[in-house]
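Excluded from the complex is one protein chain; the other protein chains are retained at their positions.
The chains carry the letters A, B and C, assigned in the order they are written, with residues numbered from 1 in each.
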Amino acid sequence: MFISLEFQQQNTNEKELSRVTCWLLGAIITALSIALTIALLVTDKAVPGLADLAAKNLDISGVENPVTAVLLNFRSYDTLLEIAVLLIVAVAILPTQSSTTTQFLSVDDKIIISPVLVGLLKWLVPLAILVGGYLLWTGAYSPGGAFQAGAVVAGAGVALSLAGRHDFLWQTTKARVALNLGLLVFLLVAAANAIVTGTSLQYPVEHAGWLILVVEIAATLSIAAILLLLFVRLKKIAERSEQEINQ
Amino acid sequence: MTQDLLYSVVGVALFGIGVFGVVVAAHVIRKLIAVNIMGIGVFMVLLASAHHGAITDPVPHAMVLTGIVVAVAGTAQCLWLALRIQLLDENEAGESTQ
Amino acid sequence: MMSWDAVYSLLPLVVGLPLLAAIACALLDSHRWRVGLSILFAFLQLSIVVMLLLAIQHSGAGASYRYALGGWGAPLGIDLVVDGLAIILLLITALLVLILSIYSAQYFSAPNKAAGFWPLWWLLVAGLNAAFISADAFNIYVALEIIGLSAVALVALTGTRAALTAALRYALVGLLGSLCYLLGVALLYRAYGTLDLVQLASTVQANPLTWASLALISVGLLLKTALLPLHFWLPSAHASAPAPVSAVLSALVVKASFYLLVRFWLEVLAPATTEFAMNFLGLLGATAIVWGCIAAFRASRLKLLVAYSTVAQLGYLFLLFPLAAASDISVPLIDSVSDVAGSAALAAVIYFIIAHALAKAAMFLAAGNIQSCYGHDTIDKLQGAARSQPIAVFTFAIAGISLIGLPPSGGFIAKWLLLNSAIQNGQWWWVIVMLVGGLLAAVYIGRVLTIAFAQTVAQSGDKMSTHLLPRGLAMCGLVLAISAVLLGFNAEPVLALLEGSAQISSMGAGGL
Partner (left out) sequence: MVLNNLLPLFIVLSALLPGLLIFCIGEQRLLLRRMLNLGANIACIGLIMLLISGVYSGEVFETRLPLLPGMDLVLHADTLSLLFVSLSGLLWFLTTIYAIGYFENTENRSRFFGFFCLCVAATLGIALAGNLITFLIFYELLTLTTYPLVVHKGNAASLRAGRIYLTYTLIGGALLLAGVVWLKAIAGPLDFTVTGVLSGMPQLDPGHLKIIFALLIVGLGVKAALVPLHGWLPVAMAAPAPVSALLHAVAVVKAGAFGIIRVVYDVYGIEFARELGVTSMLAAVAAFTIVYGSVRALFQDDIKKRLAYSTVSQVSYIALGTAIAGPIATIGGMVHLVHQGLMKITMFFCAGNLAETMGIHKVSEMNGVGRRMPFTMAAFTIAALGMIGLPPLAGFVSKWYLGLGALEVGAHWVLFILAASSLLNAIYFLPMLYAAWFKPSDRALPAKRGITEAPWMLLVPPVVTAALALAVGVFANNVISPLNWAKLIATLEYGQVFERGTESIQLALPLLSLVVITPLLLALGLLIPVTRRMCIRLVPCAALPALAAALLLPDQLNILPGLFFGSVLSLDQTSQTLLLLAAILWLIAAIYGSNYLAGDKHLTRYTLYFLLCMTGSFGLTLSQDLFGFITFFTLMSFSAYGLVVHAGTDEAMRAGKTYMQWVVIGEVLLFAALIGLAINNGESPGKINTASQPVWVSWLLMLGFGIKAGLLATHSWLPRAHPVAPLPASALLSGLMVKAGLIGWWRFLPLGEVALEYVGVTLLTLGISGAFFAVAVGITQRNPKTLLAYSTISQMGIIATGVGAGLMTPDLWPLLSSALLLYAIHHGLAKAALFLSVGVAPALATNSPRRWLVWAGILIPAMAMVGLPFTSGALAKSALKTSLVEPAWITDLLLITAIGTTLLMLRFVDLLRSSSHGAVLTSANFNSRLFVYGMLVLLVVIGVYWLPQADPFIAHSFSYQALWSSLWPPIVGALIFLVAGDYFARSATIPAGDVIVFVEKFCDRLKKILKDTGHFFSDCFTHITGRYARVSMVMFESRYSQLMVLQVHPGVAFVGILLCFFLLLVVG
């Protein structure tokens, strides 16, 4: 659908650059890159990094996968803000008209689509959700986690949306909750931590595992919802569904 | 040792290409793609540093993951804005032709 | 002492509360609830910040506090740090957020716009606060992204083509800047194996890699700070945003990246900096002062003028670097004052930030009021505004006084301190730049006032669509402008607070 984007004159670039400028620019950037490379080469010495430290603390992190431990325990604050970043885009793109219906997923049966597609969706969507759940679960031990899981679940929604029969009503309360849930749960857990341990985001060691899981589930849900939202809204606007875009 | 250096250098090169693209490209989508290339360059440098030491460092991985999410968000927002601008332009053009 | 430590444990709330507010605003469907909650949260935030402030004051000059999130501590976990410098920025943020929230409550009367506005607004605040108190290089990146993306979304809120274009440009610039910054951080991590600012500060050496990362970080942040010649995105973005958004963008958002620049140049990567580079920054700042003023004078629209004025005012901030550099390195003209001069320069710049934040916010609000009354803000067509919009013009004028740096105003004190430190360092050329900058500022503000005071020929004939604004809208701006002026009456308490923060690189002290 991006092929339909044909506006050449964006204000970011008022006019085409001249050839000379292009070359000059290329030369400068090349020089800079080379300089950077040389800098890398010159001062390349082995520094320990945080690998040892992370490995040492993995036991009390509540998970076994070091990356997940970093993401959701050692540097969980980053992840918290990361979800906030996603929320920003979601809110920015979210339609603001309040709706009358409460149904998040609406199906328009009048639209006739290929039965093959219907069949495919019937299989694909639950499968995707299942895979998502697996990825989420396995994140604690091996590569995987909330973002990957969310992406797969969102993929299911994308498939539904592309099939053309389903529509998502983002104005509904359910949608709202889904979008915000990840951040909200994260914050609540952080607050609960603070109350229990005295330090925000510090999980009590014995409860770390399940708390992280709770956070991850909520985050997966939100990430999936947000990614789906992004796709659906961009698709809508690309299809010029004007009345829905204009707020 | 050399491998991670190679990764780093490639990352730097990608970053440079991205910068060039951002500056030179006229089309917003191209610019966006260039920004993403830059991002990939940065992530490569980060990932390279994860294997800089003796054992694999999880922290850069986590940073890259976060970075990717952020990049996705940023890209989505830019696309959204670009599309809305185009929509406005088309409406305007439509009104003027009517 | 224990009780004050308990206060410190409120530090995460500075980020948590706005996030909570954002969620609340996103979840709730009622306009009144949103507004009420927002103002409540703004109050809460302010009171927390004030308590932190008292705690810092109680701890004495130069105090700082580290909060280890997750209990992990520096290299592995992420620390929050609050010191005098940070607390002042938190305070001004909280204050402005409160007033601007009250303003926005009336400004966004249409529920559609408001629904989009409030969550983004609070997310922006969260990002700002996060950036101010973060002690982690990567975390700062995320905070910057929050700031950048939410700011872009807020700019786009107007929905006009100009606003969208500006927002798009802003978004691209933001991404470019963030990625530059991130590459710099990546290089730092590669070289030193830590992301914590304090640890970096203690281990950093002057080597090519550090230089490279400093250059990348600086350019990224300069891009976001909109220092000339990287200011190109700012005027359109700030000018086309809704009034409270413009206010917060000019007053706080650009300052956040400047704040980080200060942290990196004067604290974290201080060993790698050179006097040349510092002077280069100062030179760019000086150029920005002059150029920004000229551009502001030539601006055709009021908000554009105010936006260009921001470009100029940002230039003053960068005079900090040469002044600080001189007090460290060069042989000063007058002996025995040089040690003080560097920190005095920092104090001056922070004062400048505060004064400018208040004044510029007031000015944008006034411009917004004028715009929504007249339905446009083309300067040449604003004749008689002094009569139809007396409070707005008055606000504009008072804020202008502070921007020009005329007494009695915060801007004057700030400029005074800057001038003082320039003279004490024997760098008289910056004095000239500052004075010329003040005069040029007077020129563009005078231009607006002249037109506003002019009598319209056709005033009685066609009543322009000057629907009366709610009084509260006008008052918010006035309150800000007056506080900018009041800031000039007694600078001592503020400066006493700065005294501690002026002793830079004291971040590591104290804490867990």
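One rule holds in what follows: a contact is a pair of C-beta atoms (placed from the backbone, for glycine too) under 8 Å apart; a residue touches a chain by one contact, two chains touch by 3 or more.
The model shown is predicted, which means the values in this text are computed figures rather than measured ones.
Among the chains included here, which ones are touched by the excluded chain in the whole complex?
Contacts of the unshown chain, counting the full complex: A, B, C.
Given the contact definition stated above, which residue among A:35, A:131 or A:192 touches the chain not shown here?
Residue touching the absent chain, from the options given: A:35.
In the complete complex, the non-displayed chain touches which residues of chain A?
Interface residues of chain A facing the absent chain: 17, 21, 24-25, 28-29, 31-32, 35.
Could you pull out which residues of chain C are in touch with the chain that's been left out?
Chain C touches the missing chain through residues 176, 180, 208, 211-212, 214-216, 218-219, 222-223, 228-230, 232-233, 272-277, 280, 284, 291, 295, 297-300, 334, 380, 386-387, 390, 394, 397, 401, 404-408, 412-413, 415-417, 419-420, 423-424, 431, 435-436, 438-439, 442-443, 446-447, 449-450, 453-455, 488-492, 495-496.
Write the list of chain B residues that the hidden chain touches.
So the residues of chain B touching the unseen chain are 19, 22-24.
What we mean here is this: only the chains that are shown with their structure count from here on.
Rounded to a whole Å, what is the gap between the Cα centroids of chain A and chain C?
About 30 Å separates the centre of chain A from that of chain C.
I'd like to verify one number: the distance from the centre of chain A to the centre of chain B, where each centre is the average of its C-alpha atoms, in whole angstrom.
Using C-alpha averages as centres, the distance is 15 Å.
Residues of chain A that contact two or more other chains, please.
In chain A, the residues touching two or more other chains are 10, 12, 36, 40, 47-50, 54, 74-75, 78, 82, 85, 88-89, 92.
Would you pick out the residues of chain C that each touch at least 2 other chains?
Where chain C meets two or more other chains at a single residue, that happens at 138, 142, 145, 149, 152-153, 156, 165, 168, 172, 187, 189-190, 193.
In their shared complex, at which residues does chain A touch chain B?
2, 5, 7-10, 12-13, 16-17, 22, 25-26, 29-30, 32-33, 36-37, 40-41, 44, 46-52, 54-55, 66-67, 69-71, 74-75, 78-79, 82, 85-86, 88-89, 92-93, 145, 147, 223, 227, 230, 233-234, 237-238, 240, 242, 245
So in the complex, the part of chain A that touches chain C is made up of which residues?
Those residues of chain A that touch chain C are 10-12, 35-36, 38-40, 42-43, 47-50, 53-54, 57, 73-78, 80-82, 84-85, 87-89, 91-92, 94, 96-98, 173, 176-177, 179-180, 183-184, 187, 190-191, 194, 197-203, 246-247.
Of all residues in chain C, which touch chain B in the complex?
It comes out as residues 138, 141-142, 145, 148-149, 152-153, 156, 161, 164-165, 167-168, 171-172, 174-176, 178-179, 182-183, 186-187, 189-190, 193, 195.
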